Every structure is written in C-alpha cells, then in structure tokens.
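Not every chain of the complex is shown here; the ones you see sit where they belong.
A and B label the chains in the order they appear, each numbered from 1.
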Amino acid sequence: MATTSANPVLIRSDKLILGGGAALCVLAGVARYGGWSSVLAFIVSAAAVCVLASLVGRSVEQLGDRFGPGATGVLQSALGNLPELFICIFSLKAGLVDVVRAALVGSILANLLLVLGLAFLVGGLRHGTQQLGSERARTIVTLMVLSVTAMAVPSIAHEVHSPAGAHETAFSVIVSIVLLVLFGLSLPFSLRRDETSTDVVSTEAPRWPVWLAIAMLTVAGLLAAFVSDWFVHALEPAMRTLSISNAFAGLVIVAIAGNAIENVVGVQLAARGQSEYAFSLILNSPIQIALVLAPVLVLASQIFGLASLTLVFGPMLVVALVLSVLLTAVIATDGESTWLEGATLIALYAVIATSFWWG
Amino acid sequence: MATTSANPVLIRSDKLILGGGAALCVLAGVARYGGWSSVLAFIVSAAAVCVLASLVGRSVEQLGDRFGPGATGVLQSALGNLPELFICIFSLKAGLVDVVRAALVGSILANLLLVLGLAFLVGGLRHGTQQLGSERARTIVTLMVLSVTAMAVPSIAHEVHSPAGAHETAFSVIVSIVLLVLFGLSLPFSLRRDETSTDVVSTEAPRWPVWLAIAMLTVAGLLAAFVSDWFVHALEPAMRTLSISNAFAGLVIVAIAGNAIENVVGVQLAARGQSEYAFSLILNSPIQIALVLAPVLVLASQIFGLASLTLVFGPMLVVALVLSVLLTAVIATDGESTWLEGATLIALYAVIATSFWWG
C-alpha cells in the first residue's frame, strides 16, 4: 500500500525532470545559437547538463533493475560519468587542457571535502554522531586512497624533476593502462557492492518499461553530448566576463556541475540517516575518476589527437589531492562522523578553493 | 573528609606558586632593568612566564567552577593561551617574525611529538599498554588534523609557487577568518567536552572565593604582559650569546616555555594513568593554536601595524607540521599507546629539532 501511494509522486517527479530537462535543453540551444550573453548561456547549459546527468543516472538505475543488480553496477560504472566525460572531451577539443586537469582533481576534492562535509554536517545536525565503520566502507576507502595515489604518481615524478618527468606522455599512458586494468579487476567487487546497495534504493523507485529506459538513456546521452559542447563553448567567454581563472573554473565550477546529481543524492542520503550508504556513494566517485575517467581521457587525447592530456597536474592540485585523500582516510578510520567534522571539511574545501581564485 | 584533609596541602601549593611567582617576577624586573646578563635575564623571565601561565590557568579553572563547566571551556579557550599570545605580540613588535612563525609551528610539534611522546613513555612504563580509543578522543584527532591542515594551506600554496602565493597577505587573512569561524562553531563541542573533563579535575581543587579568582586572573594577566615583554627583550641577545638560531629558539625554546604548564599537566595525567584525558588535553592545544592563536596574531599584525605575520611558514616547518599531524592521526587510530611508541615520538622530535639547529 505504501509503495502504491508513493508511485504517483515519483512519476510526477519523473515528469517534472523530463519537462524541465527538455525546456532547459531547448533554452541552452537557443542561448548557444541565439547570441545570448555568454554568462547566461553558461548558466542555462550548466543547468541542462545537471538535469541530463540525472536522467542518465535514472535510466541506468531502471535498466539495471531489469538485468539484476550486477548489471546496474557495470552500467553505472560505464555510463555514470558520461556527461563529465563529454564535457572533458569537448574541453580538450577546445584546447582547454588546464580546465580538464583542474576539473578532474576538482571533482575528487569536491567529493572528498565539500560533499562529504555537507553529508556529515546535514547528517550530524539531524541524527547526531553517525557510524561509518562497516567493512565495505573501509574497503572503499582503501581502494580510493590507493587508486588516487597511483593516479598522482606521474605528477609527483614531474614535480620532483625525476627523470620520468621528461617522459610525461609515455609514463601517463602506462599509468592509465595500469589504472584501467585495476578498474577491470575491481568490477567483481563493485558488482557485489551494488547487490546490497540497490536493496536500499529500489524499494522506492517505480519501474519503467525496458523500452522506455533504453530510449531515455539514448536520448539523454545524445542530448548530453550536444549540451556539453554548448556548455564548454560558453565556458571560456563566461569565465572571462566574470574574471574567473581557468584553474578556478575547472576546479570548482565544472567539478561541481559535472557531479551535481551524485552530490545531491549523497547529501540526501545523509539527511535521511543512511550515513553508511552516503559515505560509500560519495567515496565511489573519486575511484571512478581515478580508475576510469582520467585514464580514458588520457588515452583518448593521445589516440584521437586532441590537445594532449597527461596525468601531470599542477603542483598545488597534486598536494591538495594527496592531502585530501589522506585526510579522508584518517576521518574514515575514525569510524564516526559529527557535524563539526563536516563543517571543518567544508572550511578546508573553502580554503583550498580560495587558493585557486588567483589564476 | 578526604577532601578536607587535601585542602591544606593544595592551599600550601597555591601559596608556594604565588610566592614563587612574585619572587620570579621581581627578579625578572630586576634582570631587565638592572643590567643583568641577557642569558640570566632570559632564564629568569622564562621561569616567571611559566609560573604566571600556571596562575592564569588556575584562576580560570576556579572562575569556571563558579559559572559552570561551560564557562570554563570558553574562558580556557579565550585565556589559556594568554601568555603565549603576549610573547608573540611583543615578538612581532620587536620584528622577530621568524621567531613567532617558528614558535607557532614549534608549539604544535612539541605537543604532538615531545609531550605526547613523554605522556606515552611515562604512562606506558607505569601502567603498560594504554587505551586511547574513546569517541571523544577520535573526534579531537579529526578536528586537530583538519584545522592544522587548513592553517597550512597558505604555506603550501606559497611553496609550490601557486598564483595564490603572490597574494600571501590577503590569502592569510581570509584563511584566518575561516579558522576563527570554525573556532566559533567548535565552542559548543568544547563546552560539552569540559563537562566531562572537569569531573576528573574539580574534585581535588579547593574553591577560591570569586573575588580572589578574578583578582588573581587580572593581576596574573597584567604581570604576564610585562614579563612577556622582558622575556622577548632578553630573547634575542641571549640567543646570540648562546649562538642559537632564531628558528631553533622559536621552534624549541619559546614553544616549550610558552606551553610549559599544559605540557607538565598532560604528562602528569598520563603518569596517573588517565591516558584518555591526557591525550585529549595534549591534542587540544594544537587545535587552539590553529583556530585561535595563529589567526588572531595574523589579524592583529595587520590591524595594529606590527611586523606583518602571514600564515606562510618556511618549507621545513610546513613539512614537519603536516607529517606530524598525519603521524599523530595514525598513532591515534591505533587506539593504544606503548612506552616504545612514546620513545619513538620523542626520537622523531629530537631529529626534527636538530634539523633546525643550523640556523
């Protein structure tokens, strides 16, 4: 009974998302070709990207429901970062290598500091001290720490003027392949993970017919490709108008827009008191970026002759990355979270983001 | 009965402190204006600062007892670092920016490595393996790690030649304000902390009348201001006579003198087997330095036109700081302490302090 009464609300929310998404995509197209001011075009296309990201995520979830929880895991891993991937590829095509570098690191920082901080803050204020200590959560922390560190090694080699620094591209390609192999190895673990996690979610989600899910995924994916292009097109002039540096734009704006949906879901879960699940979800995103998004972009940039992207990030990006990863590990082994820890994480994010304000 | 019989002893100890403090202050004044050798003047005024610090702490505790444990927390946070604050302000007035920088970092290092090491060593030798694992202790560790890291971000930005490094003062002021906001947010947590901790202490402390506590606080505070001035005045010539570099003087001598009382109390608590309470007390000091003392000094140095202090510490100071913080977090999540861990911490402090010996 409870589930039946919940259905109409959710269907209405689906309709709202669909309608809003269609409207935003049209607006973004008009903004792109209608000579709107770049700042307005940027805002509209950013919003459209967020809604499309949400639609892709929703369709994947529905499809996965049909083929079992294992398939959801694989699909989510493969398609969850689709909009981010499009944005980064179009940015590379536009030569905005700095933006992509900053966005990759920024996504990880935003997840580990800002989103985790918000989740701790909201969860802590509503439900008091929260537990994070399950075995699964700790394995995710370990994987996150190790994979992000592996991704950071080429930057470190470059920064300390190691001889490997002179072979930046070759070294980055090798590391990318190692990371993708690790991703392949981690799939069985991810599949097993989603078995438990979908239990929590699926109860409240009404089922779409398979054709609808596939159609929605195709349409949302295609639209995401177009809108990402418009988003990137508006990005640079908008940042120039607002006098925002490329580094800050990538680190903060692109990073937050590209992960908007995952971020909102993570905080919502924490608000509902599901701190363990929120924690896993939020930490899973950096793993995806280090093991899939970054290596795929590096390989794609070399194979398709885009602006050459290596895994050599700027020194401040790398230090911020390594520190955040280690701090998250410390906080996670603590086994609990309070709202004050959340506030401190947000403050640390603010401080680091500020350091990129001056371009 | 037990408390009545304890009273005279404690009153006698109070009298001893008062008498000794008065004598030392007079001596320090004579040394300052009587043309004593700078080394002697330095030693006498350092001793006087320690006793006055102890008196300020004692008066705050007594006052807090009247207004409830919450007030004690606020008062301790506000006034506990008073003598250190005076020393740093007079040092800034005297242009000894290097000393202040080294002293801020040195206080944190001394707490995390030397004092914690001594507490582990003494506690471990007397009582075997000790437990540290309470929820409260772990929250303090997390707060300490995050706040000290936030304080270190401007130094890191400067060290890696990030563009923010060129806006040293503006960035330091922003970070200082963020740290002070965090301090405000942490007050409720601190208040709650002292509720439990004063239970342990207050039972053995006899009560002073309110007027006595306020008078004592005022007198000790005023005297601390004068004696700190004399201490700083003797510092530089004394260090020159002893061929000790400014960095070493700040990092080791000023840092240990300024925190002498807290340090002794922490080790005493560990010797008595109260390892949990000792651990919290020792780790609380770096939080105070990062969230109050450092930002207040930065803002004061800008507002009152003293020698400009920013949060950009030297590279060796920053690396030592970040490493010590991460190591303490690792040791704390271990959940236990042994005398051998204590000895290793002390050895690490010795190694780091030695690295500052060559100015």
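Just so it is clear, a contact is a pair of C-beta atoms (placed from the backbone, for glycine too) under 8 Å apart; a residue touches a chain by one contact, two chains touch by 3 or more.
For clarity, every value in this text was computed on a predicted model and none was experimentally measured.
Number of identical chains making up the complete complex in this structure, 2 of which are shown: 3.
Methods note: only the chains that are shown with their structure count from here on.
A straight line joining the Cα centres of chain A and chain B is 41 Å long. Residues of chain A touching chain B in their complex: 129, 159, 245, 247, 314-316, 319-320, 323, 326-327, 330-331, 333-336, 338, 340-341, 343-345, 347-348, 350-352, 354-359.
Touching chain A in their complex are the following residues of chain B: 135, 138-139, 141-143, 145-147, 149-150, 153-154, 156-157, 160-164, 166-167, 171, 174-175, 178-179, 181-182, 185-186, 189, 322, 326, 329-330, 333.
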